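Since the structure comes first, as structure tokens, the remarks are kept for the end.
For this view, one protein chain was removed and the others were kept in their places.
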């Protein structure tokens, strides 16, 4: 069997590289060998950059500086994060062949850390979707069951990590796109506080909601990657000018006395019984470990999906209007007139889900609809934020399920956008409020994982990691891994 | 107070968004959009009288740049990405009705 990352973590890899037990080049070669063996089925990667990755690894070996915890270690980048000179498409036809001429802020940070980018992980087109089925290029499978979706939009990132292809990946999360695929693949996914990680270089879907974050197999790995990518960036006007703590600092601290709130709305109609049962058991476990658990109410939760879809689609319709075939990317070869360049390029270049959201957003912002849709949604957003603020006056953490259901079959929901949208009901409010949220495996039902979501106060990712780590060490679900074909 | 969206409205929105749909697609999209819009209209139940809208959650204020010019030396690389280019200009089919 080819080498994989099931039985190792970032600390082990760091130690092995530092002590010379393995070179970055060897590790990278092994990684590609494993991907070659597994990805024909899994389909987690849109593109591999083997040559560049090996060159980068050799360069790191030559310099011999492995002081950074990520130095020499391979990783996967979601396909909507700019990498200078390496094709980045947002999984869209409209950007096929597009090579950004600049690096995203997180790309620069990872390069400086000595990380080795092996390739671009598949995703829903422009991160619009919850199953990675809207990708123009391919359909990624759930690492645990190839007939099921991996979730989305960071489905490629999640599947690659869960299948042991890479130790970590970056994703982006606008309404749940890191946490939901993490839940579906039984791994750890963190959406940081809005402003914690620079968005410079992230192909925008909804600017007021998007955040980049890590997907890993363990909590500590996640915290280590966050250490590398977080921090103020003057090029992002919404980047928070705050000290970045060591996110591993509170790992191992007891959660005794930690005040945990459980929103009753997160267990209402539409939440699958298996999910509710498993998550309740997880919460009982936290309580048994000394946390003080109370039921609370977030009364506007049920309006989150509506507010989110209006705001997200509005911003997205504006953000995606730039894809017009004029300056970069795909231009429809049939187009003769300027109007045809616009319309043919966009009509051929975008998939149905992207078009749906552009249409909804354009409509929501249009003269007659603005007040009832866009403005109303922004007001509902305020009420959702107020709900959270009230709870956080008395609690350290909010805990509940990440998703209402377990992974569904490929093709099952793709033609039912409304059902797909409702799947985001538990993750969306976190984005609307800009809060940090993490999903961790709460255990299995029918061989498929179930996600436990932990939501923290703004910029208090450290407390989330503390609680997630305590839960993880109690259960060690990460030691179970999918049976990936060799 | 369900808003009904006509095919004509959808066609108008498509025009604003620079998308074209066949008649059949338009029918299909109108239906889907109708359903999504109905979902979004659930918000009408919420009393938002006097509630300040939130358009962003950033706490940043006056995140500004000093007026210093920088040359990022990207001209060549940018022009290489353009689908059509001539004499360092981006080439597009004639702009008709040249207003603006």
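Each chain carries a letter (A and B) given by its place in the written order, and its residues are counted from 1.
Keep in mind that, in the parts below, a contact is a pair of C-beta atoms (placed from the backbone, for glycine too) under 8 Å apart; a residue touches a chain by one contact, two chains touch by 3 or more.
Criterion: contacts and distances are computed from a predicted model.
Undergrad: Which choice in "Aspartyl/glutamyl-tRNA(Asn/Gln) amidotransferase subunit B", "PTS sugar transporter subunit IIB", "Transport permease protein" or "NADH-quinone oxidoreductase subunit L" gives the name that UniProt lists for the one chain left out?
TA: Missing chain, per its UniProt entry: "Aspartyl/glutamyl-tRNA(Asn/Gln) amidotransferase subunit B".
Undergrad: Under the definition given at the start, what are the shown partners of the omitted chain?
TA: When the full complex is considered, the omitted chain touches A, B.
Undergrad: Have a look at A:5, A:66, A:168 or A:328 and name the one touching the chain we're not showing.
TA: Of all options in A:5, A:66, A:168 or A:328, contact with the hidden chain holds for A:328.
Undergrad: Decide which residue listed in A:199, A:331 or A:357 touches the omitted chain of the complex.
TA: A:199
Undergrad: Identify the residue among A:10, A:27, A:57 or A:95 that touches the chain left out of the display.
TA: Final answer for the missing-chain contact: A:95.
Undergrad: For the chain that got dropped from the picture, name the residues of chain B it touches.
TA: Listed in rising order, the touching residues are 16, 18, 55-56, 58, 60-72, 74-75, 78-79, 86-95, 97-100.
Undergrad: Just the residue numbers, please: which parts of chain A touch the chain that's not shown?
TA: So the residues of chain A touching the unseen chain are 80-82, 88, 90, 95, 98, 100-102, 104, 199-204, 206-208, 234-238, 314-315, 317-318, 321-324, 326-328, 338, 342, 362, 365-367, 370, 374.
Basically, only the chains that are shown with their structure count from here on.
Undergrad: Express in whole angstrom the distance between the two chain centres, defined as the mean CA positions of chain A and chain B.
TA: Distance between chain centres: 24 Å.
Undergrad: Can you list the residues on chain A that touch chain B in the complex?
TA: Checking each residue of chain A against chain B gives 98-99, 101-102, 194-195, 208, 234, 237-241, 300, 302-303, 305-307, 309-310, 317, 321, 324-331, 335-338, 340-344, 346-347, 350, 355-356, 358-360, 362-364, 366, 369, 372-373, 375-383, 385, 417-418, 421, 432-434.
Undergrad: Under the stated contact criterion, what part of chain B meets chain A in this complex?
TA: Its residues touching chain A are 3, 5, 9-10, 13-14, 16-21, 29, 32-33, 35-37, 39-46, 48, 51-60, 63, 65, 74, 77-78, 81-84, 90, 92-96.
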